[in-house]
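All protein chains but one are shown in place.
Let's look at subunit A:
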Amino acid sequence: MAMAMAALRREGRRFAPMISPRPITALRSSPLAPSLEDECPIGVRYISTQVVRNRMKSVKNIQKITKAMKMVAASKLRAIQTKAENSRGLWQPFTALLGDLPSANVKKNVVVTISSDKGLCGGINSTSVKISKGLHKLNSGPEKETKYVILGEKAKAQLVRDSKKDIELIITELQKNPLNYTQVSVLADEILKNVEYDALRIVFNKFHSVVSFVPTVSTVLSPEIVEREAESGGKLGDLDSYEVEGGETKGEILQNLAEFQFSCVMFNAVLENACSEQGARMSAMDSSSRNAGDMLDRLTLTYNRTRQASITTELIEIISGASALEG
């Protein structure tokens, strides 16, 4: 009997070192030792499972919330995805006509960074900001300058920290109403009016699929630069072979085209970024639910072990008390 009791006691002691190094039990005291936090009355030795139970309840709530957020993001994604795919047809003729020249060497660069207003969407905003800063570095040098136009709160928070002097405009609260072309074109108009530019580089996350968002840069050149590049040949050199109808000159047409191109490219960029934001939020919330589920499993194991250990301890006390009475 004594050997059995000693074995059981050893079992009880074995639980303590097994449980305390576990990362999830950030509970400073292991559940086996009744501490001041447990508030047990003097003379009673029981093991409280309250701490573990509270933690399990909160983790379960978090899991429910993240699952719901994933559903919401999925439905919003469905709504906006058709819009984004339809808007791709707006800028493709421009690229066919004018080409996309990211390597154009210009004096005044303006980087338009598109990001989201709300958080919990994974790493897409950080990648956009990283690319914007990279573009800034790439295009800085003698006689060249780069300015930022920021759309969205998340990029604003990151860029305000170290690039304050280079910011021209900050635009937020873009997604209050569902995105439409009129809104983005008014926005593009504001940018064109307030910012001097030779080349506009728009940084956004292109939506390839629900799991893949590729950061892309679209370049829109000002009409003067288009003329300059046309002289050096290439795609733009063929512009003269087009006939111009109506009473407008080539310079005027180029200006109209440049403005409209900027507006179309912005529209597509904003929509694609919104899709990427919802997709990223879906996958972030999904992994968060899964992590919460794992955490819940581990906590359940701890809870059961604690419960069994407390039952074992009570049994030991009863048996040893009874055997002490017997003699």
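The criterion applied here is as follows: a contact is a pair of C-beta atoms (placed from the backbone, for glycine too) under 8 Å apart; a residue touches a chain by one contact, two chains touch by 3 or more; residues count from 1.
The working rule: contacts and distances are computed from a predicted model.
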Mind telling me which option in "ATP synthase subunit epsilon, mitochondrial", "Small GTP-binding protein domain", "Transcription initiation factor TFIID subunit 10" or "AP-3 complex subunit beta" is what UniProt lists for the chain we can't see? "ATP synthase subunit epsilon, mitochondrial"
Chain not shown: contacting residue from A:Thr49, A:Asn105 or A:Thr172: A:Thr172
Among A:Asn61, A:Ser140, A:Asn194 or A:Thr300, which residue is in contact with the omitted chain in the full complex? A:Asn194
Out of A:Thr49, A:Asn105 or A:Gln183, which residue would touch the omitted chain in the full complex? A:Gln183
For review purposes, identify every residue of subunit A that touches the missing chain, sorted by number. 164-165, 167-174, 176-177, 180-183, 185-190, 192-194, 246-248, 252, 255-256, 259-260, 263
